Every structure is written in C-alpha cells, then in structure tokens.
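I have a structure here, written as structure tokens, and I will follow up with some questions on it.
Omission of a single protein chain aside, the complex is shown with its protein chains in their original locations.
Entry: subunit A
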Amino acid sequence: MIILVIQVSWYRMAFYILRRLLNAVLVIWAAFTISFLLLYLLPSDPVSLMLSSDTGGGGSAVATSEQYAMLASRYGLDRPPLEQYGYLLAKAAAGDLGMSMQSGKTVITQIGEALPETLKLAALSLAIALVIGSTLALVASYRQDGYLRAILLALPPISMAVPTFWIGLVLLQIFAFELRLVPSLGNRGFSSLIMPALTLAIPAAATIAQTLSKGLDDAASQPFVRMLRAKGVPRRTIYLRHILHNASIPALTVVGLLVGNIFAGAVVTETVFSRVGIGRLLQNAVDVQDIPLVQGLVVLTAAAYAIVNLLVDLIYPLIDPRIRRGVGAGGDAA
C-alpha cells in the first residue's frame, strides 16, 4: 500500500518535470519565432549594410549585383520567408544559430566568448542581491517596532525607483574616480567586477527585500506562530526554522523573475562600465542590425529565463510539501 503511494507520486513527479520541460521548450521556440518575425519585418537591408562595411568607410566602391546576390544567398535571404524560417529553425534546433553578419564568426562562437563574463556578473550580482535583500528583510521583520524597522522598510522602494545607469554612474564617481579603490572600466579580474555587480544587485536586492519582508510579516502573523510560542520554542528558532521557510515560497518566484531583470540590466551596466559581455554584444548587434546575432541573443535570453524558472519550479516541491502533493494534479482535489 505504502509502496504504491510512493510509486504514484514518483509517476506524478516525472509527469510534473516533463510538463515544465515542455513549457521551457515552448518559451524558447516562441522567442525564436517572434524574433524572426520582428527582424524579418524590420525595414532594413542587412546585405547592403554588410557590403558597405566590407568595403570599409570610403563608400565609393558600389558593390556589384553579383556580390549582392552571392551574399544574400549565403545567408539565405533570397528565399521566401517561410522557407527561411523553416531552414533557420531546423538549424537552430540542431544547435547552429548561423553566422554573424558583421564579424564572420558563428553566432555560437561570439556568444561563447561573451557569455562567461556576463554569467560571472549575473551570478555575483544575484548573490549580492540575495545576501543584502534577505538580511534587510530578516532584520526589519525581526524587529517588531521602532525606527530601524521603518527605515529598513523604506529602503527597497527608494532603491527600486532609481534607474540602474544612475546607480552605476554614482558608484563610478565615488569608488573609481574619487576614492580610486577599484578600476573604472573593462574586464580586469574580480576587482573590476565588483562595481557593475553592485549596480545590478541594488534594485534586485530591493525587490527581494520587499517580497521577503512582506512574506515574513505574513507568515509571522499566522496562527501557527502563536502555537509555536505556546510550545516554548525560542523566537529566533521560530523565525529561522518556520517563518523564513514559509516566507521563502513567494520570494522564490520573485528570484526567478529577477534573473531575467539582471540579464536585461546587463545591457545598460556593461555599456556604462565598458565591459565585454552579452549585454554589450546585444547592443552592438542591434546597432549594426546583425540579424543572426540579435536573434541568437534573444533565444539565449529566453533560454536563460526558461531554465531559471524551470529550476524554480523544481525547487518549489522541495520547500513546499503542499505542492509536492498537488504535483501533476488539478489543484483542489486534495
């Protein structure tokens, strides 16, 4: 009997994971399709752009129509749109996102060069955001009254209202130019990573702090907390073992969404700090209308987003037993 129950729940768990995976694939496919449509509809002629940059600045040598036709056919731009779409989708599914029109390298190679830098930046800023945000929320919520709580709870909305690039510029001004503690620009080891990571982390930390402190306050006002006090459990244990666990469930959703924000924020931050990375790559690709590269980056962002949310969905059942039960089920059946 017990074994049967476990087997059923394993079956349901596998079904749950499969469904989430399919969702992720669907999101990536949708991003590919929408970006193809948008870029195809864009009123520009990538081939002429390529030819003008190939001939280098002078602009006197007008490319011949044979050259034009050759380039167009090399990138498949001379075929009907549906055929182009099918061809590109089949290639993308096999892991080939095509050639960058500007650099002549494959899109995968270019992304591969830039990605580690952005991943480092994103990971560090997420870590900083988690530490600052959670600490702020815990301290503010643990304090039941007083000015400290009021001040701490006022910080998140303020820092969320401030634009990322402004935070970046202020940090640059203070730490790089005035105090000269860290290098201002470029990718020069860990010290050059701190400021851009901090720039990205501040609004993310604010969001985490806000969601988590709301979650902590909600959990702390639940009747089971009074029961824990009546049981003689010390307040700190109640907070760390029970309230934080309950509050982390809504906060986890927000962390999933934040990863998307951090990727988007990387565009601005990498530009402000002149760093190599996905954000800079995207900005340049859009500037020169390097369609395969832009599309590759859009798909990459969608994939990152889908993977992070897939991870979040897989973590949920681990921290919330009610989801574990409902996994694969309609919901209120239990």
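We take it that a contact is a pair of C-beta atoms (placed from the backbone, for glycine too) under 8 Å apart; a residue touches a chain by one contact, two chains touch by 3 or more; residues count from 1.
Everything that follows uses one rule, which is that contacts and distances are computed from a predicted model.
Trainee: Assuming one chain is omitted from the figure, identify its UniProt name from "Potassium uptake system protein", "Membrane protein", "tRNA 5-methylaminomethyl-2-thiouridine synthase TusC" or "ABC transporter ATP-binding protein".
Mentor: For the chain not displayed, UniProt's protein name is "ABC transporter ATP-binding protein".
Trainee: Going by the contact rule already stated, which one of A:D78, A:E113 or A:D320 would touch the omitted chain in the full complex?
Mentor: Selected residue, touching the omitted chain: A:D320.
Trainee: Going by the touch rule given at the top, which residues of subunit A touch the chain that is not shown?
Mentor: Against the missing chain, subunit A presents residues 2, 12, 144-145, 222-224, 226-235, 237, 241-242, 245-246, 249, 319-322, 325, 328-334.
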